[in-house]
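As you look at this complex, bear in mind that one protein chain is not there, while each of the others sits in place.
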Amino acid sequence: MRGWKPAPHVLLLLPAFVVLAAVVVVPLLLSLYSSFTPFRLTRPDTIYTFIGFRNYQRLFADMEFWAAFGRTVLLLTIALNLEMVLGLFLALLVEKATRGQRLLRTIMMFPMMFSPILVGFQFKFMFNDNIGLVNNALQSLGLTDQAIPWLIDGKLAFTSILIAEVWSSTSVFAIFILAGLMAMPKEPLEAAKVDGCTPLQSFRYVTWPFIMPFAFIAMTIRSLDIARAYDIVKIMTDGGPAKRTEILWTLISRTAYSDARMGLANAMAYVAIFLSILFTVMFFRQLAKARQQIGAEW
Amino acid sequence: MNENQTNRLKQQALKIGHLVGLFIAMAIICLPGLWIVLSSLRPTVEIMAKPPVWIPQSLSFDAYVAMFSGVGQGGIPVLDYFRNSIIISVTSTVIALAIGMAGGYAFARYQFRGKTAIFLGFMLTRTVPGIALSLPLFFVYAKLGIIDTHFGLIIAYVALNVPFTVWLIDGFFRQVPRDLAEAAQIDGCTRWQAFWQVEFPLARSGIASAGIFAFLISWNEFALASQLTRSTNSKTLPVGLLDYTAEFTIDWRGMCALAVVMIIPALTLTFIVQKHLVSGLTSGAVKG
C-alpha cells in the first residue's frame, strides 16, 4: 500500500488555488469568450454569435479608447508615485513619534475606512465650484475671488481626482512602510551611527533598502487595486465633462451596463487587464531585485 | 560647549519640525473625515450654505434618529445592513487569512518548481477589474443560485483578498529567521508545533496587518456587492449608502450619518488590532 502523499506545499497552496479558480478564472474565461461576440445584455442570444476579433479591431481604431487608456496610465503613474513618497513621509513621521503611537497609527489609517463611493461623494461636494468647501474656504480667506471650476477644467479635474485618490490611498503605503520600519532590526542603524553616517546617509543606505520590499509590495497591491479609483471617478466626474477625465474603467462600465454592450466592454477590459499585468510584472521585478539586495532568498 | 548648544538647538528644531509636520499630516488626513461627521449633525441648510457657515449654529442627531426609524419615515434597514456587513467581512477575512497563512508559509519555507510563476499568477488574478468580473461572476452565481446570499459574497471577497494575504504573510514569514523554527524542531517540536509556537507569534504583526487590510477591503467593497446583493438578505453598508439617493435627490446628511455608522466599527477594530501590530515586533526575539 503506497498511499500518494502530496508534498506539503501543494496541500498548503490548494485552498488558494481552488478559490481563485472558482471566483476569478472561470468567470474570466467566460468573459474572454464573450469579448469575441457582439453580446448585448438586453439580447441574450447575441452571445452565440461569434465575430472573431471585430471588437478588438474596433477598439484599436478608436481614438477615444486610447485617450482613456493614456489617461489611465498617467493617473496610475502619478498617483502611485505620489502615494509612495507621501506614504514614506507619513510612516517616518509616525515612526519617530515618541508618544501616542497607537492613536497616530489609527488616524493614519483613517482614510482606509472610507468606502470609495463615499470618498467620491465627499470630494465632489468639497470641490463643487459654487457651494463647495474648497472654494468657500479660498474665497473666505481672500485667496481668490473666482469660483474655480475644479471639476471642469481638464487639468484641475484631473488634479481633484488625484487629490481624492491620494487622500484615500496614501495610508496603504504608509502602513506597509511603517510595518517595514518596525520590523527592521536596530543594530545596522546603530552600527551606521557609530561609523559616523549622517541620518540622511543611514536612511539612504540602511533604512531604505530594508523597507523597499514593503514599499514595492504596497505599490504592486495598489496597482492591482487601483480600479478602486473607479468608484471615486465615477461619482466625481463620471469621465466628464466632454471626456476630459475619462479613464478605462468609467468607459468600460458605461459600455457594459448602461449601453449594455458587454461583448465590446469585455474586449476593453482585456486590454485593461494587460495594462495591469504590465504594471504588476514591472513592480514585481523591482521587488525581486530589492529583495536580493537585502539578501532574502528568492 | 558652544557646539553642544547648537547641537541641542538643532535637536530642538528638529523635534518641533517633526511635531509640526506630524500635526499638519494628521490634520489633512482627518479634516475630510471630520467634515463628514459634522455634516451628519448639521441641518442641510448649513452644510450647503453660501456664504459658508464655518461655526455650526445648530447640531442635532436627527439624521441618526431618522436612520433607525421605520421605512417611510426616513429610515433604512441599517441593522440588517450592519449585520450583513459584519458577517461577510469577518468571515471572509478569517478565511482569507487562513488560506493566506497556508499559502504564504508554503512560499516562504518551501522550494518548488514554478514558484515564481505560481506566485505571480496569484497576484495577477487581482489585475482583473471588478467590472470584467462582475457579470460572468453573476452568471455563475445565478446558475448556482447563490445570488443575494452571504455565502456568495464571502467567497468573492475571499478570492479578492487571498492574493495579498498570501503575499503579505509570505513577506513576514520571510522576516522570521528560518533557524528559529529549525532550532525548535531540533528541540523536539514537530513542524506544526514549531509553526504555532515560534514562527506564528513572530509573524503575527504581518498577519494582523493583512487582516486589517482584508477586513477593510471587504467592509468597504462596493462594485461586486452592488452586483451580487439585492435585498436585506445580504446588502452591505456601502450598498446601503445608495439608499439615500433617489432619482433626482440625495440626502447628503443621511448619507454622512450612515458613513459614520460604517466608520466607527472599522476604526475601533483597527485601534484594537494595533496592539498586535506592535507586540509581534517589540519582542527582541526578531534579533535572534
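Just so it is clear, A and B label the chains in written order, and each chain counts residues from 1 on its own.
We adopt the following convention: contacts are C-beta pairs under 8 Å (C-beta built on N, C-alpha and C of every residue); 3 or more make two chains touch, one makes a residue touch a chain.
Operating definition for what follows: contacts and distances are computed from a predicted model.
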Check your understanding: Of the options "Sugar ABC transporter substrate-binding protein", "Mycofactocin system protein MftB", "NADH-quinone oxidoreductase subunit I" or "Succinate dehydrogenase subunit B", which is the UniProt protein name for the chain that has been left out of view?
Key -> "Sugar ABC transporter substrate-binding protein"
Check your understanding: Quick one: which of A:N135, A:N266 or A:T280 touches the chain that's been left out?
Key -> A:N135
Revision key, fill the gap. The listed residue (A:T72, A:T237, A:N266 or A:T280) that touches the chain absent from the view is A:T237
Review point. Please identify, in ascending order, the residues of chain B that touch the omitted chain?
Key: 43-45, 48-50, 71-72, 74, 135, 138-139, 142-143, 147-148, 226-227, 230-232, 239, 242-252, 254
Revision key, fill the gap. Listed in rising order, the chain A residues that touch the chain left out are 39, 41-42, 44, 47, 128-131, 135, 139, 145-152, 157, 237-243, 254, 257-262
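Keep in mind that, in the parts below, only the chains that are shown with their structure count from here on.
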Study note, to complete from the structure: Cα centre of chain A to Cα centre of chain B, whole Å, reads 15
Exercise for review: Enumerate the contact residues on chain B facing chain A in the complex.
Suggested key: 18, 21-22, 25-26, 28-30, 32-33, 35-36, 48-52, 54, 98-100, 102-103, 105-106, 110, 112, 116, 118, 120, 122-133, 135-137, 139-140, 155-156, 158-159, 162-164, 166-168, 171-172, 174-175, 205-206, 209, 212, 216-217, 219-220, 222-223, 237-238, 241-242, 250, 252, 255, 259, 262-263, 266-267, 270-271, 274-275, 277-278, 281, 286-287
Check your understanding: Once bound in the complex, which stretches of chain A touch chain B?
Key -> 7-9, 11-13, 15-16, 19-20, 22-28, 30-31, 34, 41, 89-90, 93-94, 96-97, 101-102, 104-118, 121-123, 125-126, 130-131, 133, 136-137, 140, 167, 171, 175-176, 179, 182-183, 185-187, 213-214, 217, 220-221, 224-225, 227, 230-231, 248-249, 252-253, 256, 262, 265-266, 269-270, 272-273, 276-277, 280-281, 284, 288, 296, 298
